[in-house]
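What follows is a single structure, and I will ask about it in a moment.
The complex appears here minus one protein chain, its other protein chains still in place.
By letter and in written order, the chains are A and B; residue numbering begins at 1 in each of them.
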Amino acid sequence: MLVVLVLALLLAACATSDLPQSSLNPKSAEAQQIDELWRLVLYLAIAVFVVVEAALVIAIFWFRKRKDDDKPEPKQTHGNTALEITWSIIPALILVVIAVPTLQTLFDLASPPEGNFVRVNVTGHQWWWEFEYPDILDANGRPLTTANELHLPVGVTTELKMTSADVIHSFWVPPLAGKRDVVPGHFTFIKITPDVSRAGEAIPGQCAEFCWLSHADMRTLVFLDTEADFQAWADRQLQPATIPTDGPAASGFEIFTAICSTCHQAFIAAPEGPEVFGEAIAPDLTHFGSRTTLGARVLDNTTEHLTQWIDNPESVKPMAPELNNFDTGRILGMPDYGLDAEEIAELVALLEGWK
Amino acid sequence: MSVTSEHVFEEADFEATGDPVHRTRKTAMWIFLGSEAFFFGAMISTFLLYRNSTNGGPGAELFNIPFTSASSFILLMSSVTMVLADNSFRKRDQRQGRIWLIGTAALGLTFLAGQIFEFTEFYEHGLTLETSPFGSSFYMLTGFHGAHVAGGVLMLSLLIAFSMRGKLSPDHGMNVELTALYWHFVDIVWIVIFTVVYLLQI
Partner (left out) sequence: MAITAPVEDLGYTPSTKGVWSWLTTVDHKRIGLMYGVSALVFFVVGGLEALMIRTQLASADSTILTADAYNQLFTMHGITMVFAVIMPVAAAFQNYMIPLQIGARDVAFPRLNAFSFWLFLFAVIMLSSSFFLGGSPDGAWVGYANLSTEVTEFVRMDYYAIGVQLLGIASIGSSANFIATIFTMRAPGMTMMKMPVFTWMTVVTSFLLILSLPVIAVGLWQMFFDRNFGTVFYEAQAAGDPLLWQHLFWIFGHPEVYVLILPAMGIVSETLPVFSRKPLFGYQFVVFSGIAIGFLGFGVWAHHMFTAGMGPVAEAGFGLATMLIAVPTGVKIFNWIGTMWGGKLTLNTPMLFSIGFIAMFIIGGLSGVTHAAVPADTQQHDSYYVVAHFHYVLFGGSVFGFMAGAYYWFPKWTGKILSETLGKWHFWLMFIGFNLTFGPMHILGLNGMPRRTYRYPEGFGWEFWNGMATIGAFTIAFSILLFIINIVKSTRSGTEVGPDPWDARTLEWMAASPPAIHNFDQVPIVRHLDEWWHRKYGVDEEGRAVPLPEGYSEEPAFVPETGGIHMPSPSYYPMIAAAGLVAMGAGLVFWSSGFLGVGILVVGVAIAFWGLVGWAAEPITREAH
């Protein structure tokens, strides 16, 4: 009975899943390769499981001592070398069957992409993701820079080249690829070729290497675009943000330059020409208004949530900004600057305008 | 004692053959030294990983091979005196044994003095624990080795003290032969360190 229960669990698992972050729901060529290998291994494992557990269960029932047992003692068998060798070789052979596709898939996924491919530089921070497209440059040669939400064209391979600015994180979007750690001082790589049929979907992912307080809240969202939509998005992203001249957003810009730019940066259409303003310690805010989520996909990007985020960042996700150290570069969160409701509303107006 | 199941047991089998207690202690010391081998092995591996990670600071050019060769020689000589001490105790000559033990400890302390002098020189030339992974791993490896030498000197002192109070017998826990094993091991580790760190600058 329990065997049936366990089997049911297993089968429930191996059925395709339409859960948003499931690895059983491959939406890229690479995730598909992994899924095929997984299914082979799973089916072999289930077969072994059924055979061995059945032997165990049969042994229990067949050879249990009955109540009125007067049978003689069992034969004192010490072993059977031929049998033992056989049952060592059979598992070894099963493992060979697993090893071959394992190695093939491993080397295939590790090989650099060929032909034209999109490049994205990923930098993990505590607790957000920085994305830079080194080949998508604006008029001044500055690459497209954004945070937490990634856009990829379908049907084309993108190679993520990843590192960390602080501690080890791991970039994991299960429907698109296996995870890979991002390590300070190292570069690691992931190839993703999203299925063409998935254009228009937004795939969630999150950090998968414990990185302290907001590890659970260091999430990402990957938008799969048709090539045309991707180009349109990229073109918009390369535009500088306008400096608002009146209304609350204008006051918001004052606050931005005074406070936010200590950590954040924005590419601004300044009177003398577009320029980057601020620091790259925290996410680039140039097109914050067009992002669908904030705080690394902890909350939807609404007025109410943005207000909460600026007013009391630690109410959205746990951080330790009191430990920030600009000399060593250890940044552990967004501080609460004690802005009043009016100031916050002005900043919100500014950021919502930066689409 | 190793016997097969076909062996016919007789009274003679149970007379004391050698000292099983001593055999047990020697086994334990070898096991401990195996553990220590992996301890130093891990530190040497760390050093090998970082031997070129000087982070802009000084590296192996600071080494004074002649000086270190001299202090290595001193440590090697201490193993010779250790062997002589062990021999004397085997021949039940406690007085001679003590002299060789004192000599061993003195040579060990001289080696340590040489290490400390070397470290102060490196420190003044800008190689500290904090300078680089090279610095960190160099000082950790040689520092722990020095600590083991110091521990050995402590053991030698205890042996000398016990011997002077007439308590050192073949039956005694503090054992010259086991201490000698430890001392030689620490010496061999130094030979490896000297070769890998100082001589082989790959």
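By definition in this document, contacts are C-beta pairs under 8 Å (C-beta built on N, C-alpha and C of every residue); 3 or more make two chains touch, one makes a residue touch a chain.
Since we're looking at a predicted model, the values are computed, not measured.
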Missing chain: touched chains present in the view: A, B
Options A:Arg180, A:Arg198 or A:His305, residue touching the unrepresented chain: A:Arg180
Residue, one of B:Leu49, B:Ala70, B:Ile116 or B:Met164, that touches the chain absent here: B:Leu49
Chain not shown: contacting residue from A:Leu150, A:Cys211, A:Met334 or A:Leu350: A:Cys211
Absent-chain contact - pick from A:Ser28, A:Asn148 or A:Ser170: A:Ser170
Chain not shown, touching residues in chain B: 1-5, 7, 9-11, 13-14, 20-21, 23-25, 27-28, 31-32, 34-36, 38-39, 41-43, 46, 49-50, 53-55, 129-130, 132-133, 135-137, 140, 144, 158, 162, 167, 171-174
In chain A, positions touching the absent partner: 2, 5-6, 9-10, 12-13, 17, 19-24, 33-34, 37-38, 41-42, 45, 48-49, 52-53, 55-56, 59-60, 63-65, 69, 71-80, 83-84, 87-88, 91-92, 95, 98-99, 101-103, 105-107, 109-110, 166-168, 170, 172, 174, 177-181, 183-189, 204, 206-217, 318, 320, 323, 328-330, 332
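The rule is short, and it goes like this: only the chains that are shown with their structure count from here on.
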Distance from chain B to chain A - Cα centre to Cα centre, in angstrom: 51
